[in-house]
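On to subunit A.
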Amino acid sequence: MRRNKKIFRVLALAGLVFATPGLVLSAPNVSAVTPSGARNPSYFQRAEGGIALFARNQGLFSLTAISLQAPQKTCGTVTVAAASDLADAMNEIVTNFEKATGCNVRVSVGSSGNFLTQIENGAPFDLFFSADIEYPKKLERDGLAAPGSTYLYAVGKIVLWVGNDSGLDVGKGFGALRDPSVRKIAIANPLHAPYGRAAQEALRKSGMYEEVKDRLVLGENISQTAQFVESGNAQAGILALSLALAPSLKQKGRYWAIPENLYAPLEQGAVVLRGAQNPRGARLLIEYIKSPGATSLLERYGFSLPRGEKRR
Partner candidate 1 sequence: MSIEVAIEKKTADFHLAVEFTADSIPMGLLGPSGSGKSMTLRAIAGLETPDSGRIVLHGRVLFDSSRRINVPARARRVGLLFQNYALFPHLTVAENVAFGLRKLKGDDRARRANRQLTAMHIDHLASRYPATLSGGEQQRVALARAMAVEPSALLLDEPFSALDTHLRGALERQLRETLQSYKGSTLFVSHNLEEAYRICGELVVLSDGRVAAHGSKEEIFRHPPTLEVARLTGCKNFSRSLRAADGRVEALDWGSSLRVTQPFAQTPAHVAIRAHHVRVRPSEIASAERGENTFPCWLAAITETPFRVTLDLRIGGPPSSPGDFHVQAEVFKPEWDSFRNLPQPWTVELSADRLFLLPD
Partner candidate 2 sequence: MNWQAIRLSLELAGSVAGILLVAGLPIAYWVTFSRWRWKFLVEAIVALPLVLPPTVLGYYILAGLGPRNLPGKIWQSWFGQPLPFTFGGLLVASVLYSLPFAVQPISAGFESVDRRLIEASWTLGASPLATFFRVILPLSTAGVVTGMVLSFAHTIGEFGVVLMVGGNIPGVTRTVSIDIYDQVQAGNYDAANRTALLLLFFSFLVLSIVYGMNRRALSLWRKP
């Protein structure tokens, strides 16, 4: 019995030793101090966002937060779930927001459908920027967001994209996909990614779907879709315009804007979640999205903006 106690103590100590770096790293200041000016929501941060929230919910975080916070922070940390098509745009917006307000924002980027499921199962985000306004509305109906609080922040667009080394003439539109060199066409998974649904819809409406359906490869989210084409494994892809205009892809290929009558508009909605730990900070961010600075940034990324303030 005594030996078991000793082993238990050793294991507990080892556990503490290994857990401490995790806790320390998930403290807000550490992640804010990234060397480059633009923050890149790396996988690490996306994962750490989860850990940080978890730790915070356990009450441990508050202690470390108090000890590690710089003196003037009054806003705290805002955790955001953002659709993949917002990846680069959100980066810029958040950097500006942080400078303006002194808040700290942790962004997790992924497929909207993925986030919906997670939030429905209790994932503790403050704010959800979905690529499909239906998802926040569903959260409202399920009582996970205040009714009528969804804000239509942008309307997305899809484009047909090929890399620079492709010989295709994207000006031909979908007709270019008939070229025999196009063996694989990447779209996001229509089952749960809004941009994938729009891509499928556009292909159907243009009558191209039957011709291309055997050559489709599905990305889990629009980012992975972009990566499939960018790496050359797919010869063409239907991507979000915001990604095509993003610094990471801009110089690497060319695109054809898919006519908007071929697909239902990609209304993108944002909502503050009921379970938010920092509702004040979240509302600040929503207000900031409506500001001229943010809206012109969104336009630069190819998003259309709602006329006036649309609610519901």
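Annotations
Basically, contacts are C-beta pairs under 8 Å (C-beta built on N, C-alpha and C of every residue); 3 or more make two chains touch, one makes a residue touch a chain; residues count from 1.
As a selection rule, all candidates are chains of the complex that A comes from, given by their letters.
This structure is a prediction, so every number in the text was calculated from the model and none was measured.
Comparing candidates 1 or 2 against subunit A, the one that touches it in this complex is 2.
Across the complex, candidate 2 is touched by residues 111, 113-114, 116-117, 120, 183-184, 186, 189, 191-192, 216-220, 227-228, 231-234 of subunit A.
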